[in-house]
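What follows is a short report on a single structure.
Yeah, one chain of the complex is gone here, protein chain that is, but the others are all in their spots.
On to subunit A.
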Amino acid sequence: MAGPKKFRMKTLQGKEAVTGYLFLLPALILLGIFLLYPMGAAFYYSLTDFYILRPGEENFVGLANFQTILGDAEFRQALINTIYFAVLVVPIQISVALGLALLVNRKLRFKVFFRTAYFSPVVMSLVVVSILWTFMYNPNEGLINELLGVFGIPAQPFLTSPDQAMNSIIAMSVWQGAGFQMMIFLAGLQNIPNHLYEAADIDGASKFQKFLHVTLPGLKNISVFIFITITIAAFKLLVQPMIMTQGGPLGSTKSLVYHIYEVGFNYRDVGYASAMAVVFTLMVLIITIVQRILAREEGA
């Protein structure tokens, strides 16, 4: 996602370089302790049979864990669930975020109120939001089913039907997350120079044409950024199924990260969990790289 501006870097020299690196040091130390070291450890453990209850007794097993992954039906289901989630959440969340941004970017009354309202789910803890929505989705006493009841629609088993549970989690996740991307889109919208719209007006462009030919191209870079960040976040799905469904019903909402967590912490099989984590990391890495290449090609 290369920005339009190219920063000219002056090469640091001598003492200045030392100072510069020293300023980097605190960040590097933290990165090393909390990111690089754990990643390295996970990679190492993925080649062992490390079991939590037998610390220090791990054996090197080569690629055996990775072989197990190939035959693991639960892993496959979790992978499919996660991809399903990402494929739906990413476009929906981007559209909702853009729609909200366009709405609150107009000159309307209570603009600040709406912006705050749409943004507030973002600052709420995902755990709290998940618990709230579990109540709202309840078939007997839940708010949503009560509302449906008013229109004569029978109560829906939102979280207890294998067909609906993931979709219910998607809806809730979009509601929770879209506010954040809305703010970014909003910033992008306000960065589009007004004279472009004025020029379009002079050319007699309709509202829709202006949106298509001025607004959207103006949001290009921001969209790519949002696209990539939402995708990565979507693949990290964990809290919602953990709190709302425990991965059920019938494993229909078990995400990859949740599966990894369960195997590693509940079943204590850190070796195997690490192997899955390595596969997962590579997957996300590849997806991100592909996305960037695609975005760049389109921009060229």
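The definition used in the following text is that a residue touches a chain if its C-beta (ideal position, glycine included) is under 8 Å from a C-beta of that chain, and two chains touch if they have at least 3 such contacts; residues count from 1.
We take it that contacts and distances are computed from a predicted model.
Chemist: According to UniProt, what is the chain that's been left out of this complex called? Choose from "3-isopropylmalate dehydratase", "Protocatechuate 3,4-dioxygenase alpha chain", "Acyl-CoA dehydrogenase, short-chain specific" or "ABC transporter substrate-binding protein".
Modeler: Of the names offered in "3-isopropylmalate dehydratase", "Protocatechuate 3,4-dioxygenase alpha chain", "Acyl-CoA dehydrogenase, short-chain specific" or "ABC transporter substrate-binding protein", the one UniProt assigns to the missing chain is "ABC transporter substrate-binding protein".
Chemist: With respect to the chain omitted from the figure, which of A:T48, A:N65 or A:N138 is a touching residue?
Modeler: A:N138
Chemist: Among A:Y51, A:Y84 or A:Y197, which residue is in contact with the omitted chain in the full complex?
Modeler: Reading the full complex, the residue touching the unseen chain is A:Y51.
Chemist: One chain is left out of this view; which of A:N59, A:T116 or A:Q246 touches it in the full complex?
Modeler: The missing chain is touched by A:Q246.
Chemist: Touching the absent chain: which residues on subunit A qualify?
Modeler: Residues of subunit A in contact with the hidden chain: 15, 18-19, 22-23, 25-26, 29-30, 33, 51-55, 74, 138-141, 157, 159-160, 162, 245-251, 262, 265-268.
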